[in-house]
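Here the complex is missing one protein chain, while the rest keep their positions.
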Amino acid sequence: MQQKNYSQKKINRMKKELKVIGKPIPKQDANIRVTGKAIYGHDIVLPGMLYGAILRTEHPSAIIESIDVSEAKKFPGVICVITADDVDVNNIGYKRDHPILKKGEANCTRDEIAAVAAETKEIALQALKLIKVKYKIRKGVYDAFDALKESAPQINKFISGKFENKNIAEKFHYEHGNLEEEKKKSQHIVTRRFTLPRMTHACMATSNITASYNNVDRKLLLYSSTQVPFLYQRDMAHALKMNPSDIRVIQPVIGGGFGSKLDMHPFEPICALLSIKTGKPVQIIYSREEEFIASPIRQPMVIDLTAGVDKHGNFTFREINIVKDNGAYTSWGATTPFVIMQAFSSLYKLKACRFNAMAVYTNNVFAGSFRGYGNPQATFALERVIDLLADELGMDKAEIRLLNANEKGEVTGQGLLYDTCGHKECLETVISKSHYGKKSLANKDSRHKRGIGLASMLHVGGGAKIYRSDGCGTTLKIDPYGYCTIITGSNEIGQGSETVLAMIASEELGIDLKKIKVINTDTDVKPWDVGVHASRTSFVAGNSLLGAIKILKEKLNRKTAELLKTSHPDFEYSENKIISLKSNESIALDKVVREMHFSQPNELAIASYFYEPSSKFQDKDFKGNVSGTYAFASQAITVEVDTYTGNVKVLDVYVAQDVGKVLNPLLLGGQIEGGILQGVGYALTEELLMHEGRILNPNFHNYKMLTASDTPEIHFYPIETNDKEGPYGAKGVGEAPLIPTAAAIANAVCNALDLEFLELPITPEKVLFAIAEKKRTDKMHSL
Amino acid sequence: MKEQLKNNKTKMEVLHEISFTLNEKKVSCKIKASTVLLDLIRDFFELKGTKPGCNEGECGACTVLVNGAPVNSCLFLAVNANGKNITTIEGLTNSDGSLHPVQESLVQHGAVQCGFCTSGMAMSIKALMNQYENSQHVPGEIRSEFPTRDEIKKYLEGNLCRCTGYVKIVDAAEKLFAKED
Partner (left out) sequence: MNFEIINPSSTEELLGTIKSLQKEKFRFGAGCTDLLMELKKNPEENLTVINLSQVKDASFTGIKKTTNQFRLGALFTAHKIVINEELKINFPVLHQSALTLASTQIRQVATVGGNLCTASPSGDIACALVALEAQCEILGTTGKTRTVPVTDFFMGPRKTVLKSNEVLYSISVPVNNKLSKNILSGFIKVGTRRSMECSVVSIAYHIQTDEHGNIINAGVAIGASAPTIRFAKEACEFLIGKKLKHISHKEKEKFAEKVLSYAAPITDIRATAWYRKEVLFNISKSIFE
């Protein structure tokens, strides 16, 4: 009997039957959020805390002739007023081209001129109105192509001038294959220019920080919503000329990230400076209007794409020139071509590619990073052109994609290695589920036209080695009561990483989820990690945790063997017990830990591990296997266009995504659905409108984020390719869902109307205008 | 004491005394005429569960119930709370800390991500339940016992969420009504 039991268990183990992983387990931190008990930055109140507020420029481009803060300083309740003259700091930003407080000139509508700390928020805001700034208004440059002209003034004075044009902030060049040769082989070549809008994150919680400087031991404590606490700590130290270790970053509960909190923004060191100057805690919380004006955006860009196809439908070459509007300062957003070039070089098999991108300074608001990191822009252009190539060739749009889809084992021209690749399966799934091409979409009536569109995407799925390390550290401990604490370098920004890590620990150690705690908010405590970006957390932090578990289990196994007096090393961890697979004898986990702690040789049940993905740093030509693995997805989307109003209604979204392995279907579904709705917004409604450097719609009233009533039906089909690098085979999933959405919607709208759209968002007005134009030209032709 | 000093520094303000029921407790306080309910709840009563999302009535994160109906507390004058019954997210949670069915459903359906919209979302769903429970106040109305999925979406139109795409939130609400079947 016992023997049978043993073998059954052995078989289960060999099959790796998972008890926790793959189950729809609710987010472990959902309870505190749903009861209002979670402490966000907005909820922090410290003893003696002051309230900070920032005066921004009145003009996007102006000489600042003088700043008079004397009245503000005299205002009752004002404790401190600072301008650039009062502080000794370094520039911030990825290119160190961004002064925290501006002096001499203003170059963008966000520019911080002065800051106030006062006893109440109202007093701080009133004091701002008392600051008198004399401006001499200049003519600004609000178009990247204008900024490239000889006659344009140099907008940012802090760059080294290593490029041929004074207003180029950053440049990228990449190529593979013989482009000229492939051009000759092409049966059809399509060239188009695509224009992409400014979209903003619009996190539900506005930007916030609470800084508390202790002037006795000269240490700075920051309650910050950063996504990348360790890079942030270093950047803050550089800005303030402090030692990084004297800065402790604690992340309160974060009310939305999506990439917006990758850069450190000026308000953060400003808040720290106010705290340093006053010796008191200072809090800055953005108003919603300020959030729209002064927080980052998805990079606007113009993409010139020329692509070819041979007579059989094989993609031959792509030639890409991108001009990105960098705004007045350089953020991580300038580095999005890292990702953009991957989409162009490596999504679908491609023989030759030449890619040029530059970020150009203007007097517009500066870009940042945003979920997808340039990829939604690239995918929109690429997938639109694929439809056009198919049309030229008279080939079915699904067929041309299947023919060129990426495959397992492929090494792309850029050197990306697809150890696993679900591209074809993703395409096949959405084609079949959406009945693509099978049933023609019947129009409801002559007014409402229906269409369907396809698009795929490729994104890093195992981190992205863009920093010296793409690693993550974990310290794992089990206490004498059998509770487990995971101290991870990774961060929770709402995506559910805490839960996934707890599930992994529960799976491997057989400890109840309720007995697992995740500590991830304090740079003084947690080990190093590069931060939340590149859909990397489950992959990198998950692997890091698995590494620590392995080490800890070796220790626990040794003690268990001793206690059970067995030499057989095969143990199963289940229901808070350690069970010998040979004798079926078991011992409580907490007892093993107590024996470790309290009997000789006294030892802690603790282990640390640092995981570094196998990915490589790309060479100077941007070649190399930059990620531990790659994620693929395809979407087929049906739309209905109201030709009377131009409104596009998204009906059904069929999405298949190569997620490697489903770790938690509930959390995964949340990432998919949330990403898709952001993609729908990018495609149809969301745009930060600007005129001459000023934002025209800094509110939810006119920035059209979608509501519950705008949600389409989403049909999700996870594709499991079980990547050997990923934890349990999983890949990164967070960014992928929104990447192909706008492209697929654009293709569907074009399909419905037999029209072309070259820019996003496809607003009702643009639709109606295109329909009217078509009518006009059709009439002209028929004359 | 310090608050008083601060007030003296600015201007003598006329304060209005109001009394109301907050999460089933009778409370009273003195407020400025221009105080909005959101600030009163968060700053005076220190109930931080109600979230300031936009302060302009567009996002619904600050939704609370006034006599059972959902309002944006950022655009609701605190003087108008006088005599009313106000419920915040803290009042939705049972006094022993256990979750209200609305909260339980949101958790179980994976409807909570960053959570900043969640308090307001939960209050709106609770209000929808109230509306259906009290449907006798609509004379002669022919209405199904439960809202359709589209009706739920429409009802939640004033609660923005950036993380979830609303699907799981609507799932959670729908399930609440189905359960009573």
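Order as written gives the chain letters A and B; numbering starts at 1 within each chain.
By definition in this document, a residue touches a chain if its C-beta (ideal position, glycine included) is under 8 Å from a C-beta of that chain, and two chains touch if they have at least 3 such contacts.
As the structure is a computational prediction, the values presented were derived from the model and not from experiment.
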Fill in: Contact partner of the left-out chain, one of B:72, B:87, B:113 or B:164
B:72
Discussion item. Which candidate, A:215, A:583, A:702 or A:722, sits in contact with the chain we can't see?
Written reply: A:702
Discussion item. Just checking the interface: what residues of subunit B touch the absent partner chain?
Written reply: 13-14, 16, 32-34, 36, 55-58, 60, 63, 66, 69-72, 75-77, 79-80, 82, 124, 127, 137-142, 154-159
Discussion item. Give me the subunit A residues in contact with the hidden chain, please.
Written reply: 445, 447, 644-647, 684-685, 689, 696-697, 700-702, 704, 706-710, 763-765, 768-769, 772
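Keep this in mind: only the chains that are shown with their structure count from here on.
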Discussion item. Can you compute the centre-to-centre distance for subunit A and subunit B, using the mean CA position of each chain? Integer Å is fine.
Written reply: 31
Worksheet, complete the sentence: Note: in the complex, subunit A contacts subunit B through residues 24, 26-27, 29-31, 33-40, 42-43, 76-77, 119-120, 123, 201-206, 253-258, 287-288, 493-496, 666-667, 669-670, 672-678, 699-701, 705, 707-709, 711, 714
Discussion item. Per the contact definition, I'd like the list of subunit B residues that touch subunit A in the complex.
Written reply: 6, 9-10, 47-56, 58-59, 61, 88-90, 92-93, 97, 99, 103, 106-119, 122, 150, 152-154, 156-170
